[in-house]
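A protein chain is absent from this complex, but the other protein chains hold their places.
Right after this comes chain A.
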Amino acid sequence: MFEFHVEGLALSQKQVLSALSIRVQPGETHCLLGPSGSGKTTLLNLMAGLAQENVEALGNGAKDKNYWSPNPPEIGYLFQQPRLLPWRTIMQNLLLVEPDKEVVLNLLEEVKLQDYVDYYPAKISLGMARRVALVRCLLLKPELVLMDEPLTSLDLPTAREMRVLIKRLVCDHPTRSMLYVTHDLDEALELGDSVSVLGNVPAQVIYNSRIDEVSRNELEALLKH
């Protein structure tokens, strides 16, 4: 089990998160639901070990920047935006993470982008760029995948396609865990094995459950809380 614990988070000296623990079982997808501005992305950045300006973590873990127990997992992070290098082709972007071309091509085939290897990111759609970013994330062979609202700004059919891919490549993987941040209930109910809801100011986990033990109405009510 991966357990993340932080005593609190301050953004520009204003506390945005209270003490918070999140546990993810191996092979499990845990969804983190919360309204916009509740510090979800800041939390994911902290989990990924990214230094952030104006962000201060509170508590013991903050000293040595170790918030994970027992040990920090191998993390792959799918950012909200694809963050591909615009001046490098799709293949060049991916080869920076995994030098073995065969491995890259195999994964690109999984997301049906094998014919776009020589395209620059500006020429492909946002949905395709997100799929490339997913491939890049998986090339790290992560134990834990962090996803920050990866379906934002996609039209419905593209979002559905991406959701199927995430389910097949991440959720259905026997040992790969995922922490999936969203404010969309349908995504959480379809992809998640368990769910936490962030609420209050400063934000804290106000609800935590297995996904099959909670109804859509309950979650909706909690988000409005």
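Just so we're on the same page, a residue touches a chain if its C-beta (ideal position, glycine included) is under 8 Å from a C-beta of that chain, and two chains touch if they have at least 3 such contacts; residues count from 1.
Definition applied: contacts and distances are computed from a predicted model.
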item: UniProt protein name of the chain not shown, from "Na(+)-translocating NADH-quinone reductase subunit A", "ABC transporter permease subunit", "Glutamyl-tRNA(Gln) amidotransferase subunit A" or "RnfABCDGE type electron transport complex subunit D"; value: "ABC transporter permease subunit"
item: Of A:19, A:58, A:140 or A:154, the one touching the omitted chain in the full complex; value: A:140
item: Of A:1, A:50, A:164 or A:221, the residue in touch with the unshown chain; value: A:50
item: Touching residue (missing chain; options A:5, A:23, A:83 or A:183); value: A:83
item: Missing-partner contacts on chain A, residue numbers; value: 45, 48, 50-51, 75, 77, 79, 81, 83, 85-89, 92, 96-97, 116, 118-120, 122-123, 136, 140
